[in-house]
Each structure stands twice: as C-alpha cells, then as structure tokens.
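Excluded from the complex is one protein chain; the other protein chains are retained at their positions.
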Amino acid sequence: MSEARGFLASHFDDVAQQHEASSLGMWAFLVTEIMLFGGMFLGYAVYRGNFSEAFSAASDRLDIVLGTVNTAVLIASSLTVAMAVHAASRGRQRALLFFLVLTLLLGMIFLGIKFTEYYHKYEEGLIPGARFRYEGSDPGRAAIFFSFYFAMTGVHALHMIIGLGVFLALAWAARKDRYSAAYYTPVELAGLYWHFVDVIWIFLFPLFYLLGRHS
Amino acid sequence: MNTEQTEFFPERREHYLNVAYGVKSWLLTTDHKRIALLYLGSITLMFFIGGAAAVLFRLELMTPQGDLVISETYNKLFSLHGVIMVFFFLIPSIPATLGNFLVPMMIGARDLAFPRLNLASWYVFVIGALLTLAAILAGGIDTGWTFYTPYSSVYSNTYVVITIVGIFIAGFSSIMTALNFIVTIHTMRAPGLTWFRLPLFIWAHYATSLIIMLGTPVVAIALTLVILERVFQLGIFNPQLGGDPILFQHLFWFYSHPAVYIMILPSMGVISEVITCFSRKRIFSYSFVAFSSIAIAVLGFLVWGHHMFVSGQSVYAGMIFSFLSMLVAIPSAVKVFNWTATLYRGSIAYDTPLLYGLGFIGLFTIGGLTGIFLASLGLDVHVHDTYFVVAHFHYIMVGGALMGYLGGLHYWWPKITGRLYPEGWAKLAALTIFLGFNLTFFPQFLLGYLGMPRRYHVYPDEFQVLNVMSSAGASILGIGYMIPMIYLIWSMRYGKPASHNPWRSTGLEWQTPSPPPTHNFHQTPVVRDEVYAYHKQISPEGKQV
Partner (left out) sequence: MISVKTYVLVFFVLIGLTLATTAIAFVDLGGVLNVVVALTIAVAKASLVAVFFMHLLHSSRLTWLFAGAGVFWLGILLILTISDYLSRGWVSGFEMTLR
C-alpha cells in the first residue's frame, strides 16, 4: 500500500477513509443529478399526459434508427468504462489507457450522431422559436415536445462533453502511469459519472423516440 | 467534561490566523476556518446590500402615494431584496460560516472531507454574487424573487437571464458545501463519536445538507427552463403556446419551500448549543430533537403546494398539501418544547448568545403559529399575497434564522477570533434588534389581515399609520444591525483575549485553543461521553455542578 500512501491527503486518517469519502461524494453528486434531470422528466410527463396525440405525432419526426444506434453506442461505452476501471484495479496500465481511449471514441461517435440529428432538425425547421415550421395539427404542442427534446438531450449532451473532458484528462494521466492497483479512485469516480449519463439516456431514448410508432 | 485551564499567549502561539499572512494565503487557503471567514465577509456584504433595498422601499411605504420611486423601480427593489436575502444571504449564512468553521471541529476532524472543493465553493459563490450584482447595477429584475412565468419568461423587459445565471451558480456553491458536510459527517467522526453523541448543531447541518442536495437541482432546472424560454422562445410555460405556468410553480416551490428549512434548521442547531450551555443542562430529550431535524427535512419536501393554493392547482391537491403542512409544524414544535424544558430549572446566565436564543424561541413560535394559519386552505385564500404572509416569513427568517445566526456568531466569536466581544454593547444591540424587529413586523400582520396586498408601492390611506410604525421599526432594526458590525470588528484588535473555553461549554471545539491551530487538534480526540454533559462539570471552585 506504500504507493497509495503517497496519495493520502493529510486530513484523512487512512486510505480506506479517503476512498470511502470519495466514493460517497460522487454518489451524493449523482443524487443531485437525478433531481436535476428529474425536474425535466416531470415537465415532460405532465405534457405527455395532456398532449399525448400531439407528442406521438411529433415523436415520429425523430430518427429511430439513429436513436437506437446511439443507445447501443452509449451502452458499449459503459462497457469500456467498466473495463477501464477493471484494468486499473489490476494495475494493467496499457489496458486502462486502451479502454479510456475507446470510451472517448464511442462518446464522440454518440455526440457526432446527436449533432447530425440536431442538424437535420434544423434543416426541417423543427427547432422551436421563430423559425419553427410544423405541418401537423398541433404546432404549439409539437413545439413543446421539441423544446423538451432539445432541452433534455442538450443538457445530457453537455454532461457527456464534460465527461469526455474528464476522460481525456484521465487518459493523459494514465499515459504517465499515474494510476495503480493501489490508487485509481479518479478512474472509478469518472466511471460512476459516465454510467449515470448512460442511465439518463436509457430513459430519454424510449420517452422521445419510441412514443407513437405503433399508431 | 473536565479540562485543564492552560493559558496561551495568543501573540506567540501559532494558530490558523497567524500561520501565514498575505492575500495569497487567504485566497488559496484550503483551511475550512479561513474559508468560513471568507464567506463571512461576502455574505455580510450581501446582507447590507439587500438591507439597503429594504431601507428604500420602507421609506417609500411611509406614504400611501408613490412619491419616492415609480412602480417599476419599487418592483425592482423588492425583487432585489428577495433575491439577495434568500439566495445570497440566508441560504449560505450559517452553513457557510459557522458550519464551515465548526463542523470539522465538533466531530474531532482536521478539516472537511474535500478542502479544495470547499474553497471552490466560495469562488463559485462570489462569481454568482458578482453576476447578480452586475444585473442589479444594469437595471435589475422586476419579477419578484419567485420569477413566476409567463411574466419572467416572456413579458418582463428586465435583466432576468443574468440574474438567474447568478442564482444558478450560487446554487452550485450551496450543493458543494452540503456534499462536503454529508460526506464529512459520515466518514470522519472521531473515535467514540457515535451518531447520538453528536452535537445537535451537527444533526441540524446534516439535515440541512440533505435538503440542499435533493432540492436545489430542481430549482436549478426550473430557472434554466425560464432562461431557455426567454432566449429561444420555447413554449414550455407560455399559455399562448399551450404551456402551463403552474408547472413552473411546482418546480420552483419544490425547492423553495424546503429552502426555508435550509434557512432555519442551522439556526435551530445553534439554539440547541446555546440553550444547553447557558442553562448548564443537557438538552431535554436529545433523540427527539435530533430526529426532529430529519423529520423537518423529509416532511418539508411534501408541502410545497401550500404556496399555490390560489394558483389554479387542483383543490384536491390543495387539501392534501394543507394537511401535510400541518404535520410539518410538529417537529418544529417538538424543538420549541424541548428547548423550553431544557431551560426549566436550569442555571441561567443571560449572556448575549442566550438573549438571542430566547428571542429566537419567542419570535419563531409566533412565526410558526402564523404559518399554521397560512397552511389552512380556507384562511390562506384571504391572506395570500398580503402583508400577513410577509410578516409570517420575516418572523421566521429574521426573528428566527437571523437571530440564531447572531447568537451563534457571538457564542463562537471567542473561538473564531481569540477575542471577547464587549458584552454591554452586545446586550444593547440585541435589545435594539428585538424591539426594532417587532415594531417593523408586527404591524404587518395587522396590515395583511386588513387586506393590504404585498408588492405594491401605493396603498389606501387607512393603512398609513401601521406602515409608518413598520418603517420606524425598520430604521431601529437597521441601527441595531450596525452596532455588532462595529464592535465585532473593533474586538478583533482590541477585545480581551479569550481562553480556550470562556463559556465553560462542553463540545470538542472548546477543547482546543482560541483561535485554533490550523489542524484543529494536536491529537485526535477520543469521545467517551454524551455531548451535553454539563451535569458532570466541576465548577471553578472545585465543586461538582
């Protein structure tokens, strides 16, 4: 454990206490994120309940293939993150770096697909605001659907960008062998954050993309 | 708890204030005690800015006509006052100052779990405050601190977006502090310090931190959606596009009701410490007081709809929220009863901290009882948006929270600065504040009941006498707040040096010198006793008390 002691901050009694505090701190932060997204899920639920037909019709305008692919990409990135943490816990430096880079790539693929979707919506005039044009029967309610779509996937994408920044920093540090089996807490904590971002998408995907396909 | 009285010479002993000098040693500190003082300076500044707005609109309200300011300016003044006092003074006040200073010391730790996060939280707070102040200087907002839509999201022509961004950023600061407290209390207690040996101040801060973590993100997203609506013309809260303004109110009050418990719980924690010390008794029924803090935190999340009785919310939901609001009064009442029972047959010393404590108990009780009036759906329909509501919450926030804050500041001042404040002036200030407060806000109960609405710069002539009384009280209150500013700053240089435990209090923070060394304790303390073991103290004459 002597390598780990180099990372022990002076206000902690031992490595175990420091690790427990770090882990609890990240989980506590994720709880605040549940409530942050939760507020938007509430707004979505209220309008979905009251404007179900309009929402179903608007949902058809989203690209279900791209959405499904993106879901698979993000789940794959969760796997690579789990593998990265696993490698770190075994002290396997090259595997750790490999999986961190893979996660970065998958994350960027997700964002690439997402922004392609946004661009398509822009071309079709489906971004709410002055230039919104919607040919269905309830343009106002459709605009609310798209408002939530952009707000929620946008905040989600922002979280992903921040996450990718963190992984970039971790990959840089991993290149310098900063992490070892005795100390890999930053990798672990970043992993928890990334999985949470995945969980949010797991709920966003059906709510926005899969609503009205059966009618 | 028995301790040896060792005399230290403050000038020669190293402690957290003299261990390093210079601006960098303050701006780059990770010492929770210095960060507490950084916060103390910032929030005191915000308090006087918010107070200045109040001076202006109380001046306007001395006459029924709008003769000092036009209505738009008046709207900006009360909005400024609300935003600053709620988000930039009350919410951070005790946790960021006394909490930051004392939480590690009370549990026998050397610092909080995340010291750098702590420093970052102060910078985040300052950035948020500066942004909001910039918005105010540019022209402010006129939406009230409640930002109701669609006025805030569509129609208002004031600096809504910048103000909201400032508040949003300050919310992050709040969450960072709360996260630090929760993790610290869970993982860094000294050996032998079980949950039921913790000072009630810690229980109060733990409960407060729970509320902050669970509620703040919801108001963050509510305000973010307002920004998106303003900037991108979305229709989320705009009825003309099918949106629902009440959805905003649900999201806003889901936080803002528990926020009032964020503002009062730490103060209640202070009162528990002060009451026990100055009656030299253990708290009556420790576990009930501890659990009541948690109960307030939990129940406080179930009552937000009582702010929306007349908004268009379903009457059925109104009835449920009304009932739940009655329930949330119970744990608060438990505290008041237990403090009173603690005082009973205690050996009372009327030092300034206790004066504030007694003031708190009386004024909080009035505020709390009038809260029950408001929780009653039928009665609320008549007094909603009147001065009755204004009086109610000021009794709690000023008569309660602020008095607790001042009491705590005085109680721990010797520990923080190593100096005693002048007791005579302090008593005078406490009395002035108490009298000024009641003259300001009691007439407002009457005004509200008689029908004077809030947030208006003009009013019918028959309300003038009560308004003049209120404004006169406000000027006395203002003077009352100035006095401690002066003597507390004076005492930092010229006050009598304090020993490590001038109040002969129990509690780990009193077992270390005043001011404390940077790492708080030379050796990690071991706890073997209940926290308020006054009955086991030996008096200075050597007798068992």
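Things worth noting here:
Just so it is clear, A and B label the chains in written order, and each chain counts residues from 1 on its own.
Criterion: a residue touches a chain if its C-beta (ideal position, glycine included) is under 8 Å from a C-beta of that chain, and two chains touch if they have at least 3 such contacts.
Owing to the predicted nature of the structure, the values given are computational and were not obtained by experimental measurement.
Interface note: of A:V81, A:A157, A:A171 or A:A190, the residue touching the hidden chain in the full complex is A:V81.
Summary of contacts with the chain left out: across B:Q65, B:S314 or B:T524, the touching residue is B:S314.
The omitted chain makes contact with just one of the residues B:Y159, B:F172 or B:F301: B:F301. Listed residues A:A9, A:V46 or A:V155: the one in touch with the omitted chain is A:V46.
Looking at chain B, the residues touching the absent chain are 186, 214, 218, 239, 242, 244, 246-247, 250, 254, 301-302, 304-305, 310, 312-317, 319-320.
Where chain A meets the omitted chain, the residues involved are 20, 23-24, 27-28, 30-31, 34-35, 38-39, 41-42, 45-46, 49-52, 64, 68, 71-72, 75-76, 78-79, 81-83, 86, 89, 191-192, 195-196, 198-199, 202-203, 205-207, 209-211, 213-215.
Just so it is clear, only the chains that are shown with their structure count from here on.
We define each chain's centre as the mean of its Cα atoms; on that basis chain A and chain B are separated by 35 Å. The touching residues of chain A, when paired with chain B in their complex, are 9-13, 17, 20-21, 24-25, 28-29, 31-33, 35-40, 42-43, 46-47, 51, 128-130, 138, 140-141, 143-144, 147-148, 151, 155. For chain B in complex with chain A, the touching residues are 109-115, 175, 179-180, 182-184, 186-188, 213-218, 220-222, 224-225, 228, 232-236, 241-244, 247, 250-251, 254, 519, 524.
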